[in-house]
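Every protein chain but one is kept in place in this view of the complex.
And then chain A:
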Amino acid sequence: MTATLETTVSSTVDAAVELAGIRKVFGHGSSAVVALDGVDLKVKPGEFVCLLGASGCGKSTLLNIVAGLDGATAGELQVNTSRPAVMFQEPALMPWLTAQRNVELALRFAGVGRLARKRRALELLELVRLGDAADKRPHELSGGMRQRVALARALASATVSADGSPALLLMDEPFAALDAITRDVLQSELLRVWETTNTAIIFVTHDVREAVRLGQRVVLLSSRPGRVVREWDVRDSSDEVLAEINTHLREVISGHAS
């Protein structure tokens, strides 16, 4: 596992995503709220980065800016991958489409032909172990299965370009609404999928354990305004790192007590 990681990290010098001095202000004048203030972040192709922070640190705002769903007030954003795919806390599947059609939708918007669409969708559903559920509609699936369909859809969207440019997956607390056992299974599922697809992932969470378990790197953001406080390399995660990150997160939160 470690060997594959090192090759992917060192193989390309360029960053998959590069943020420099990203600032985001909501509203105008005296009621303006600074959500992000000078965020610098660099994600290498194939890297798994977890953004950690309490409520109001602008994690989701940052993700929306990278996804192109929202514009930054100031700063520079450079995305060197194909269109970033986004996964939200809710699966947000189209309730009138089967699992397979939901995955196909991402390919359809990219102009992929019918047959190729079908083949790729089944392939991706197989990857998240839902090959048998391709014809089921969202209401016939459990919460964990729905989120896996959403993962397959996001992967379809991230890996659609034919030129082989690196893919980027943005995940906004995708497992927060699931029960503990399902979350545990999905976390290992995500790691497996990440290892096989070699996609760069920016994963937003407020759960330190989840961040340390999944990520290669954990980036702690402060709240109101969001700034990068510290970064940890957690590839060889130990309990000390976990405790250290926890302490820092508590400090960031208790700074707002007054």
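Methods note: a contact is a pair of C-beta atoms (placed from the backbone, for glycine too) under 8 Å apart; a residue touches a chain by one contact, two chains touch by 3 or more; residues count from 1.
Here is the rule we use: contacts and distances are computed from a predicted model.
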| item | value |
| --- | --- |
| Undisplayed chain, where the name is taken from the UniProt record, one of "Potassium-transporting ATPase KdpC subunit", "Fe-S oxidoreductase", "RNA polymerase subunit sigma-70" or "NitT/TauT family transport system permease protein" | "NitT/TauT family transport system permease protein" |
| Touching residue (missing chain; options A:Leu69, A:Ala116 or A:Ala243) | A:Leu69 |
| Selected from A:Val34, A:Ala54 or A:Ala110 as touching the chain missing from the view | A:Ala110 |
| Residue, one of A:Leu52, A:Val86 or A:Ala152, that touches the chain absent here | A:Val86 |
| Those residues of chain A which, in the complete complex, touch the missing chain | 67, 69, 83, 85-86, 88, 90, 92, 94-97, 105-106, 108-110, 129, 133, 137-145, 153, 157, 181-182, 185, 188-189, 192 |
